[in-house]
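For reference, the structure is listed below as structure tokens.
Heads up, one of the protein chains got dropped from this complex, but the rest are sitting where they should.
Should a chain be cited, it is by its letter among A and B, assigned in written order, with residues numbered from 1 in that chain.
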Amino acid sequence: MNEAKKCSIVVFSGDMDKQFAAFIIATTAAAMGMETSMFFTFWGLQALKKKGLKTGKGFFGRMLGFMFKDIEGVGPSKMNFGGIGRWMFKKMMKDKGVTSLVELRQTAIDLGVKLQPCQMSMEVMEITKEDLIDEAADPVGAAAYVLDAQQADITLFI
Amino acid sequence: MNEAKKCSIVVFSGDMDKQFAAFIIATTAAAMGMETSMFFTFWGLQALKKKGLKTGKGFFGRMLGFMFKDIEGVGPSKMNFGGIGRWMFKKMMKDKGVTSLVELRQTAIDLGVKLQPCQMSMEVMEITKEDLIDEAADPVGAAAYVLDAQQADITLFI
Partner (left out) sequence: MNEAKKCSIVVFSGDMDKQFAAFIIATTAAAMGMETSMFFTFWGLQALKKKGLKTGKGFFGRMLGFMFKDIEGVGPSKMNFGGIGRWMFKKMMKDKGVTSLVELRQTAIDLGVKLQPCQMSMEVMEITKEDLIDEAADPVGAAAYVLDAQQADITLFI
């Protein structure tokens, strides 16, 4: 018997629409029986941040933390217009019966998608394990990502 | 005998330069005998929009439609300067004998590249099948994309 097919996605972007695409592909792949991992790095880490919490300790970390949203606060890559775009997209998605980013993340968790935060980004951006949702896996390095992606049938950088 | 190699590209971006890169890779792969699919989602759908036409019915859909260009109207990801960048890039490409985005799309069609629009993006953005060029394939869901990408030797998200 064949092994399960595998899907490996780097989520670099913190844009709402790109994170949406990432979670749609990941949950679809997992629902189809693929072993699926998401590796969250740089701005992508916002998808795993606990709601409300401010991150960062040093001066730069705090400045960055001010811009660093959680999954409900991220805006689209185009037409954000200082937050109106985020609201508009959310409304359009809701009107069309499309599930929200938070719900998609929950579906990913329920389907066993591995949500891996990138250790180096966390260090540079002064984000601690406590800043992330409990369902996030332990932070991993680039070698763990590469090992995973080597075996994968679908590899994407989003 | 081996099966043909496969190439699967998600075109998320509506930036002229990124769409250019996507079509160059797709047409090259197809010309080399690879079975090639492009899956157009979110802003990427602009590559399949009929010229001139305005999209959207509801208030938000129409607002979005105002920003939603066709393949000749998309601008580069950097240095657009309100349209000057688009013109400059087109001129530079023409001067260097590089084919245009519309011609590249036609080459993709001639080479049998599958141009698949994402159904969910179309619903959210209020884009109908009639808004897209006739050569676009029937709209497909994420599961069709994943099935395709699973079998592919090259998988990219652009």
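In the analysis below, a contact is a pair of C-beta atoms (placed from the backbone, for glycine too) under 8 Å apart; a residue touches a chain by one contact, two chains touch by 3 or more.
In this text, all values refer to a predicted model and were calculated from it rather than measured experimentally.
The hidden chain makes contact, of the residues B:Thr55, B:Gln116 or B:Thr155, with B:Thr155. In the complete complex, the residue from B:Met32, B:Met67 or B:Ala143 that touches the missing chain is B:Met32.
One chain is missing from the display, and on subunit B it is touched by residues 5, 7, 17-18, 21, 24-25, 28-29, 31-32, 34, 77-79, 88-89, 91-93, 95-96, 98, 153-158. On the side of subunit A, touch with the chain left out of the figure occurs at residues 10, 12, 14, 41-43, 58, 60-61, 63-64, 67, 120, 123-126, 141-143, 145-147, 149-152, 155-157.
To be clear about the criterion, only the chains that are shown with their structure count from here on.
Taking each chain's centre as the average of its CA atoms, subunit A and subunit B sit 25 Å apart.
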